[in-house]
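For this depiction, one protein chain was excluded, whereas all remaining protein chains were kept in their positions.
Up next is chain A:
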């Protein structure tokens, strides 16, 4: 039984997992859907009430009923590198590939439907609340007056993108940024704006969940850092990430979150305040993990490999939903 990995060639983070799958003796087929019709091929036959499907890439041929798990890591848009790419060809190719894969009883990390839903930050915030995770006071609005009222109630606040997407043309980044409560909020009317009470953090927490395994890392805040630099991704590193224990209450809530979201993998960001409370910021369903493993030595890639490589038969009695991302 084969592990199917959908990602780009340059994804060296995926390599960290492939190394372990090789060591475990688990067959792997890896390709980027962007190469469909140009190095990657597919075929599926629905005849006499049965389905037979195959994928091929770089000289490897895998039967779809021989796929034990699918890891949707960082795939490109299907057929994006075809000889004559087009939006139509991408749609055709996405439907063919993911449509066939949806029909096989493989485990997903993560299922495309669950992944798509889990990317919505407003949905994340509500699920985190329902799961028992503390969520900083947040407003998403296009009403300037609502923004002014929120800033009056929570004068120490930040703004961040609702989607996490990065604007292009030209390429820009929108870090989480502090907002002066006396700002002119008129432009809130021109796009949904996410304002959030700033957590005065003493550390950033990155919790990587793989199935039931939770691996947390902590980076203490630099007490001398510029207080306006609140986004750890864009601030100078205060030090290496260090392994951290997950408080039992947080662990329970994270597992509820994953179960409700039907996610087999999630990278949670928390801000730890002076009281030691972990405030939920977001959960990236395909978040990076290599930088944490490099710093902490935590066996994240090995844990992912073991999850992907587990025989399918072991999973069925405990799966949440074979159509969705199963949890062990």
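In this text, a residue touches a chain if its C-beta (ideal position, glycine included) is under 8 Å from a C-beta of that chain, and two chains touch if they have at least 3 such contacts; residues count from 1.
The rule is simple: contacts and distances are computed from a predicted model.
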"ATP-grasp-modified RiPP", "ATP-binding cassette domain-containing protein", "Molybdopterin synthase sulfur carrier subunit" or "Carbon monoxide dehydrogenase" - which is the UniProt name of the missing chain: "ATP-grasp-modified RiPP"
Option touching the unshown chain, where A:108, A:185 or A:257 are the choices: A:185
Contact residue for the chain not shown (choose from A:12, A:61, A:137 or A:152): A:12
Option touching the unshown chain, where A:131, A:193 or A:262 are the choices: A:193
Residue, one of A:76, A:105, A:181 or A:299, that touches the chain absent here: A:76
On chain A, residues whose C-beta touches the chain left out of the figure: 5, 8-13, 15-16, 18-19, 28-30, 57-59, 74, 76, 119, 147, 159-168, 170-175, 177, 179, 185, 187-194, 233-234, 267, 284-291, 293-295
